[in-house]
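A protein chain is absent from this complex, but the other protein chains hold their places.
Order of writing sets the chain letters: A, B and C. Residues in each chain are counted from 1.
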Amino acid sequence: MQMNYYEKDKLLIFKIMEEIDEFSVKELRRKADYEIERFMPREVIFDFDCVTFMDSAGIGMIIGRYKQVGIIGGVTEVANLSNSVKRIFRMSGMLKIIPEIDLKERLKDIESKENSKEVINL
Amino acid sequence: MQMNYYEKDKLLIFKIMEEIDEFSVKELRRKADYEIERFMPREVIFDFDCVTFMDSAGIGMIIGRYKQVGIIGGVTEVANLSNSVKRIFRMSGMLKIIPEIDLKERLKDIESKENSKEVINL
Amino acid sequence: MRNKITDNNMKLEFISKSNNEAFARISVAAFVSQLDPTIEELSDIKTAVSEAVTNSIVHGYEEKQGIVTIICKIHENEIFIQVSDNGKGIENIEMAKQPLYTTKPNLERSGMGFTIMESFMDELNIESILGIGTKVTMRKKIKQTEDDEDIPVTLEEALRG
Partner (left out) sequence: MRNKITDNNMKLEFISKSNNEAFARISVAAFVSQLDPTIEELSDIKTAVSEAVTNSIVHGYEEKQGIVTIICKIHENEIFIQVSDNGKGIENIEMAKQPLYTTKPNLERSGMGFTIMESFMDELNIESILGIGTKVTMRKKIKQTEDDEDIPVTLEEALRG
């Protein structure tokens, strides 16, 4: 997982690089929660661009983070869902509370402003 | 497997695209022998550039073709051996009778002449 | 030309550790790939296997260590997959099959496992006896499309013979 934090926007982006299952999700949860607590972001985006496999463990993982982020008053979004990931999220109804956004557009906007950025490979 | 035949040089090149084991070798043998009989080449090169896996079935397959080609008076060579393929061939002593050549150099020479060429995906 | 597959089968047993999930679904996918499935069919099968294996590990054996067994059979163009454990078993199968129903919300389980298996495979059957174990059986037909390599790529090529 790679983390990008945009200071001015208080935006935290997690780019997930691993296959998502019950095994990998334990680490992802731990790492994401740590960063969320550390940065107290206003907005968290999970980027699925590099996710080649996901089962239902991904649903629980994202909903769990959505709750964490909600506690500190932030919003959670997902981006770059492949067809199979989208299908799994849709079945659970999750996309109704955690919307999919166009990350490319969003980043164009953000990177046009002066925005100090921090990148960490978790 | 892809076959390239250069008319003027009577040169037949087999570019092997599949993993080489006891299973795949049955088809490779059958196809190679068919083309060798059809073209009666003076020279046959087996190109291993796209071979991602090979076990000892590859040794038997190449030596078998070497014998076929020998019957019609042609020579057999191999090219683009990866380290692991080379290691397996070396262990069997095969490279002493079937030399490894630099295919890129060989092709530069051949394609500089006017040479009608036939390409078939087997 | 690919080889015609007649019947084939395999059996896989492994320890109920969640780091075996990737290995289990890759093995099944490698076995199924003999049928030349599409990428989507293969992905569906991997996901269904991952769900069933996770269930055996997380719900069947919980913290304990046991053996998960996968049996795969190929018959013509159909794949049959059975995932079983000797774990605690399911009390109410009908309830367990409901979307979003889970007995482990604290572990962030979503309750979507059986729903995914049911919708990604053609058939799902669950047998379970409390204290004895659970056996999940799934079937899927692989739609055999014409083999790419046999189809000429352009009309020109086709005419050239």
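One rule holds in what follows: a residue touches a chain if its C-beta (ideal position, glycine included) is under 8 Å from a C-beta of that chain, and two chains touch if they have at least 3 such contacts.
Keep in mind the model is a prediction, meaning the values are calculated, not measured.
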{"item": "Residues in chain B touching the chain absent from view", "value": "19, 21-23, 25-26, 29, 53-57, 59-61, 63-64, 83-84, 88, 91-93"}
{"item": "Footprint left on chain C by the chain that the document does not show", "value": "3, 5, 8-15, 17, 19-20, 22-23, 26-27, 30-31, 33-34"}
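Criterion: only the chains that are shown with their structure count from here on.
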{"item": "Chain whose average C-alpha position is farthest from chain C's own", "value": "B"}
{"item": "Separation of chain A from chain C, taking each centre as the mean of its C-alpha atoms, in whole Å", "value": "28"}
{"item": "Inter-centroid spacing, chain C versus chain B (mean Cα positions, whole Å)", "value": "40"}
{"item": "Cα-centroid distance, chain A relative to chain B, in whole angstrom", "value": "50"}
